[in-house]
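Could you have a look at this structure, given as structure tokens, before my questions?
Note that one protein chain is taken out, while the other chains of the complex remain in position.
We just call them A, B and C in the order they show up, numbering each chain from 1.
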Amino acid sequence: MRIRYFAWIKDITNKDDDVIDINHPKTIQELKKYLENLYPELRKHFLQDVLRFAVNQEYVSENLSLNPIDEIAIFPPVSGG
Amino acid sequence: MRIRYFAWIKDITNKDDDVIDINHPKTIQELKKYLENLYPELRKHFLQDVLRFAVNQEYVSENLSLNPIDEIAIFPPVSGG
Amino acid sequence: MIKIQKKNFNLEEEIDKIKNKHSDIGAQTSFVGYVRDLNNNKDVKYLNLEVYEEMAFKELSKIENNALKKWSLIDTLIIHRYGKLNVNEKIVLVSCFSQHRKDSFNACEFIMDYLKKDAPFWKNEFYYKDDEWLENSK
Partner (left out) sequence: MIKIQKKNFNLEEEIDKIKNKHSDIGAQTSFVGYVRDLNNNKDVKYLNLEVYEEMAFKELSKIENNALKKWSLIDTLIIHRYGKLNVNEKIVLVSCFSQHRKDSFNACEFIMDYLKKDAPFWKNEFYYKDDEWLENSK
């Protein structure tokens, strides 16, 4: 499972992505717990509910179940155009 | 007073304009009478009320009084754009 | 700016000329009208576009001024061609420049609506057997 970071999320993680090989999270909720552990600064942004998640390049609701081959992305509100 | 014709009005008048030097019409109503005399085919179009009039390059209502120095234009509905 | 001309125009050049004057422009909406190959179910050969030029300037200026009153615009550009125009050629460009996108969208559509309604241009459309003077729908 690959987790990709965009925009200022990368300033917190200091990298573009993480790869989880074992014990991968089964839901977005579990993923958040996992990432809060790795990057405590993310916790306040999860609480504020401002970040968006995509699974395999599609926006998702939180109750979707995650698979080991998924590409997950975490990013702040967009500002294109 | 100069009367200018546009689009298919010119197919009726066979010219771009007429100049009235004496006894010029005082209103659009009088102008219509004058032109019906010159170009009987215009009458049916006046009756159908499809033509538009401009005085000195501005759309006008019929009760405006006309002056000898005015430039009047008569034309069908527009189709620019 | 209003231009009434026979010759073709280049979108990039015309829009850039205005854009380069104002670094506060964030949004530009433009409309281009073209001669279509088919109209009234007939194959079109070409258009002959007639204009009452002095009045067209006055009417387009009025429409432009009304748009400037209604929306927050930085600049506007209207180019309308006349004369013989073949299928696929550009007929008209309306371009509205603003800080934010809604102003440019609304103003561009407003100018096109009033241009179609009031600007003194007439299309004489030539088909293979006959021709017709068009009228814009109300």
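Throughout what follows, a contact is a pair of C-beta atoms (placed from the backbone, for glycine too) under 8 Å apart; a residue touches a chain by one contact, two chains touch by 3 or more.
In this text, all values refer to a predicted model and were calculated from it rather than measured experimentally.
J.: Give the labels of the shown chains that the missing chain contacts, considering the complete complex.
T.: A, C
J.: One chain isn't shown here. Among C:Glu53, C:Asp75, C:Glu109 or C:Glu132, which residue touches it?
T.: Selected residue, touching the omitted chain: C:Glu109.
J.: Which subunit A residues touch the hidden chain?
T.: Residues in contact with the chain left out: 4, 6-8, 54, 57-59, 73, 75-81.
J.: For subunit C, which residues reach the chain that was dropped from this view?
T.: Touching the chain left out of view, subunit C contributes residues 10-13, 15, 19-20, 23-38, 87-88, 99, 101, 104-105, 108-109, 112.
Just so we're on the same page, only the chains that are shown with their structure count from here on.
J.: Just the number, please: Cα centre separation of subunit A and subunit C in whole Å.
T.: Going by mean C-alpha positions, subunit A sits 48 Å from subunit C.
J.: Taking the mean of the C-alpha atoms as each chain's centre, how many Å separate subunit B from subunit C?
T.: 26
J.: At least two other chains touched by the same residue of subunit B: list those residues.
T.: Expected reply: no residues.
J.: Two or more other chains in contact with one residue: find those residues in subunit C.
T.: Not one residue in subunit C touches at least two other chains.
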